[in-house]
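== subunit A ==
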Amino acid sequence: MSKTENMAATEAAEAKSKGKLAIYWAASCGGCEISTLGIDTKILDLAAAFDIVFCPCITDGKTRDVEKMADGEIDVCLFNGGIRTSENEYMAQLLRRKSKVLVAFGSCATEGCIPGLANLHDRKSIFDNTYQETCSTDNEAGVRPQSVTQVPEGDLHLPVFYDTLRTLDQTVKVDYYLPGCPPESDRIWEAIEAIMAGQLPPPGSVIGSNTTVCDFCNRTRSEKKIKEFKRTWEVIPDPDTCLLEQGLVCCGPATRAGCGCLCPQVNSPCIGCYGPPGDAQDFGARLMSALASVIDSNDPREIQAIIERGIPDPVGTFYRFSLAGSLLRRGKRPEAENGHGQQAATGGAS
Partner candidate 1 sequence: MVTDTHQDHRSDFFQEVVSDTPGGEQLAHCLQCGSCGGSCPNGSDMQYTPRTIFAMINAGRREEVLAANTMWYCVSCYFCTTRCPQQIPITDLMYALKRLAIAEGKAKDTDAPALARTFTGFVENFGRSFEFGLASRYYLLNKPLSMFKLVPMGMGLFTRGRLHLLPNRIRQMDQLRAIIKKAREIGGAS
Partner candidate 2 sequence: MSDDSFEPKIVGFLCNWCSYRAADLAGTARISHAPNVRIIRVMCSGRVDPTFVLKALSLGADGVMIAGCHPGECHYIEQNYKAMRRYYMLQHTLKAMGVEEQRVQLVWASAAEGQQLADAIDKLVADVKALGPLGWSKNWAENGDRIRALEDIVNEHKEALEVPR
């Protein structure tokens, strides 16, 4: 999608012909749609500017309608959710083809988000857990979803559930990113306004701020030295001092601003839902490096003890939202070629 095509889209909008908007929901929770509706009465402005041609959760539309569209017919597609199944992947391919501008909308599409944490496991262990191991499950026959089931009438297909959840841009080319879990309504509206006004940054950009959550945090900060990382339930934090300095693992310093610093405002550490700012390659690595740097010890054993005690779940801490989009993308899988039948990745068990 080149600049010229964008400009063409903009010109078309200026010519009062309404633009076409699609909103799709792959492996995600639906929070992004709710946040979209949170733009409130501005939804009318949106409706004035765009026809919502496809959005299964608020309009009645079928895949085949999209299939029938011409390539590039949709002006903007806001795609939320990661790519978990073959259906997700097909829809991503399809909407990519049909859209001029494809936006990875929200944390799931951008960096995998919570569903991406399942990348510590493979399909088998996820299914074992979901369909067998939880206390409330009663499944003596050991039934598992099958991608193909034969019935007298023919074969029934279920989408194939992949071992690895992928982000949208690991699947198709993405033009813009709108991070957040979910993106704040105000940010969404700003992005839509930018689209409507044709004032978009260069393709491939994240639409959002380049500073971090700390920029919007009013707590007093000083030089940092940490002897102990604390879990949130262990302390009632002082409301005026930097949470990190109080030993809480606050992701604020490594997290893109955009949320308005909501969590620290209510005395709770930032959990990093807006992902990394600027050109940080790996959110977890940035946060690991920063937190480790301020550990106040030079003794290897003490350092290890501080880390092991304070951060019992490193992947969940550093990659809560970004595992699928991180450099390593997932936990190591068993050696076997097909990923079935073998033990789950080590990280999963811990």
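Candidate entries met the following condition: all candidates are chains of the complex that A comes from, given by their letters.
One rule holds in what follows: a residue touches a chain if its C-beta (ideal position, glycine included) is under 8 Å from a C-beta of that chain, and two chains touch if they have at least 3 such contacts; residues count from 1.
Remember, it's a predicted structure, so these values are computed and weren't measured experimentally.
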- [ ] Check each candidate in turn (1 or 2) and state which touches subunit A within the complex.
- [x] 2
Task: Contact footprint of candidate 2 on subunit A as seen in their complex - done: 64, 67-68, 71, 86, 89-90, 93-94, 97, 120, 147, 157, 159-160, 162-164, 281-282, 284-286, 288-289, 291-293, 295, 297-298, 300, 303-304, 307-308, 311, 313-315, 318, 326-333, 335, 337-340, 345-347, 350
